[in-house]
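Notes to accompany the following structure.
A protein chain is absent from this complex, but the other protein chains hold their places.
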Amino acid sequence: MENMKEKEQMKSLEDIFEAKIARDEKIEPKDWMPEKYRKTHIRQISQHAHSEIVGMLPEGNWITRAPSLRRKVALLAKVQDEAGHGLYLYSACETLGISREELYHQLHSGKAKYSSIFNYPTLTWADIGAIGWLVDGAAIINQVPLCSTSFGPYARAMVRVCKEESFHQRQGYEIMMTLCNGTQEQKDMAQDALNRWWWPSLMMLGPTDDESTHTEQSMKWKLKRKTNDELRQQFIDQTVPQADILGLKVPDEDLKYNNETGHYDFGEIDWEEFWQVVKGHGMCNKERISARKNAWDKGEWVRDAAIAYADKQTEKEVKEAV
Amino acid sequence: MENMKEKEQMKSLEDIFEAKIARDEKIEPKDWMPEKYRKTHIRQISQHAHSEIVGMLPEGNWITRAPSLRRKVALLAKVQDEAGHGLYLYSACETLGISREELYHQLHSGKAKYSSIFNYPTLTWADIGAIGWLVDGAAIINQVPLCSTSFGPYARAMVRVCKEESFHQRQGYEIMMTLCNGTQEQKDMAQDALNRWWWPSLMMLGPTDDESTHTEQSMKWKLKRKTNDELRQQFIDQTVPQADILGLKVPDEDLKYNNETGHYDFGEIDWEEFWQVVKGHGMCNKERISARKNAWDKGEWVRDAAIAYADKQTEKEVKEAV
Amino acid sequence: MTNENLIQYIYGIADNSLILGQRISELCGHGPTLETDIAMTNMALDLLGQTRSYYQYVAELSSKDITEDDVAFLRTEREYKNVLLVEQPNTDFAYIIVRQYFFDVFHFMLLKELENSKNVNFQAIAKKSLKEVSYHKRFSGDWLKRLGDGTEESKQKAQKAVDDLWVYTDELFHMTDHDKKVAEAGYGVDVTIFKTAYYETITALLKEATLNIPDVKYFQKGGKNGIHTEHMGFILSDMQYMQRTYPDMKW
Partner (left out) sequence: MTNENLIQYIYGIADNSLILGQRISELCGHGPTLETDIAMTNMALDLLGQTRSYYQYVAELSSKDITEDDVAFLRTEREYKNVLLVEQPNTDFAYIIVRQYFFDVFHFMLLKELENSKNVNFQAIAKKSLKEVSYHKRFSGDWLKRLGDGTEESKQKAQKAVDDLWVYTDELFHMTDHDKKVAEAGYGVDVTIFKTAYYETITALLKEATLNIPDVKYFQKGGKNGIHTEHMGFILSDMQYMQRTYPDMKW
């Protein structure tokens, strides 16, 4: 009898939950939610937060060498924004009942993933432009639909993130534009960066639909509105004309506008490379994780000091109050 | 009676020792020597060895940035020679019954001194020229007399050291010459280096005679043949014409050739600065010692591994022999 | 007071902001928490923003046709006039905080005076910067208290940083001949007037942080005359890399 009642209650909770999502109302942390919903969101939000934090590193690599004061300041501000995004997203994730320490631990131990694009090295200043233009461009396409996802804290964080990302994207494109209006050396630098970042950016939109897991469930929870292949097509259709304006050549011999479909046809993606980088074999996977882990480990005594100090202050206040 | 006999024996040993020195024969490690002789030599030889080793650092600072492959190779070879000098000198010192570890410990703890000149920073490439020309120049003047000092291992090490030092000195002068035959920027760089290294080089010849300790005893043991002031005058008389050839101005308003004495008169040395640097307050004192200490501490596990491996090999050989 | 006096005076102020900004920038993404990372990056942004204002003014004053970037990136090491304090390395978080605090207190007092300069450019820059620097000072001071009065380990590290960096504080109050002329003209600041107040302030905070005041009689100097520590060359080889490698280009 008891069991029966529980099941009924559960059913009714699930009904309320699903009705809410259907009505496009937000699920809030205090609301009841299925365990799978909670777990999926922890996985996706934390993966997203980790991507912001790890993403600080390849760009951070050029802060000390930025070619002008204006660009140095803009790059610093951009990387700082990424730290900010990380912060909102970790906070959103924490509302699901997981601690920041645990999230970091998952990143450092390799249990949690982050966007594979950040495992490629930044080799020249043009890479900073290309990352803004292409990587942020692809990220926006992935992220804009999340502004109306079902989990409230995530949706609200994404509104802010997307606004800043599109600023970054324009800034990156402007770096590319400046290079392309510059000397031959600068144009070559820009072309070289496009050559290296193009394919990894396409891979950012995720594996092809037939390889992709969780899609149906994610659609239902509004974590996803389009398939990976649709998003990829959207990215290509939007980006190729931008490359044309820059006077750069997209490194794909098969790329061609298709008058019938109204979309660009494009060449085969090297999924072998994609999966190898996901598995940890990219040029910088080890470096990125060890930079993060190092920062965390070397910061332990600082965090301990802050806690110890705060405890002492509270103790003093209590004593004074007595 | 016994005590009397001992004293007599001692007296006779001292007589033999002093007669040897008087006859310009070498004292060898197995020979009897007064305790004070041993201690003075440990102090001086180790100080000299430490100077070679610490002296690697300011020049080493420019190896990765040397302006041509030829100069990079020459600088590496020079710094390597200094390591070699350190090695002979530590070995000479060890014959007096002190271990390398103990010598290093004295350096790292600040008990042993090294030449103060190495506590100045190398700021430009011209400093590498100036160090070769002036610092090695002053060192040679200090060291040539030591080739015939009374303690055999020290005298023999110095023969080799002096030969190499005078090669370095010519090389340094040639760097200066190249700069002075170059662009205005290069000439300015050379003049700036002379301005900064001139006075510290004069200080390398030691405090003025009335401030100097140990001189009389050192003269007797042939650790010294001329006073500091005589050596300093020799250095100035030799170096000023070289500066003239380079077309550089020695930074001393009072410098003037004195027709009566046949020597250059020169201005007041800032002995306050000298003693402050000796006391550890030079720009790089902390840096130099911590670089050496760091190398030694971080190398401990390597030295331990080498010992452990050697022990295992010996053990194996013994077993095989059985 | 010549234009050259004024330019050199500006270097003496702005190069501190540039080099400290550059040093903090190295840390971006490597701090002990995300929150300190964001705060430190903010300070770097403020300092580099101030640097730009000063260098734009130098470019105006200069007889040559130069930009803020020429001033920032195309001088040789001996031409940078920052104090030795700001070029000291990011040894650990304690060094970072102590370096910052020792500089911030000075920087705040300097700007307070510079606000009253007869020069309108200086007035404007000082006014804008004061808000920023008052935040920096609070941030670094608060952290210094946390480190000093935190755990046994943090206290030791903070004390070591204080002991090692204290020798660089005196140079903040050295005045070059340029500085004196610009101060006499009522444009610049005679920094010696707040030296006592400076040491009172930092001493008081060190005491609150339960740290010892170092007993030092000999201080380091050189930066204000372009004689830097050996760290400076490596800061510049990164910082100038692009401008040196690709001369005369727009970015």
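First chain written, first letter: the chains are A, B and C, and each begins at residue 1.
One rule holds for everything that comes next: a residue touches a chain if its C-beta (ideal position, glycine included) is under 8 Å from a C-beta of that chain, and two chains touch if they have at least 3 such contacts.
Bear in mind the structure is a predicted one, so any value in this text is a computation, not a measurement.
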item: Selected from B:249, B:263 or B:303 as touching the chain missing from the view; value: B:303
item: Candidate in contact with the missing chain, chosen from B:45, B:79 or B:223; value: B:79
item: Residues of chain C (touch criterion as defined above) contacting the omitted chain; value: 76, 233-234, 236-238, 240-241, 244-245
item: Touching residues (missing chain, whole complex) on chain B; value: 53, 56-57, 60, 63-73, 76-77, 79-80, 83-84, 86-87, 90, 125, 175, 178-179, 181-183, 185-186, 291, 294-296, 298-310, 312
item: Contact set of chain A toward the excluded chain (per top definition); value: 58, 61, 65, 121-124, 192, 196, 276, 279, 281, 283-284, 286-287
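In the analysis below, only the chains that are shown with their structure count from here on.
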item: Category of the chain touch graph - line, ring, star, complete, other; value: line
item: Innermost chain, where centres are averages of C-alpha coordinates; value: C
item: Chain A-chain B separation of Cα centroids, rounded to whole Å; value: 59
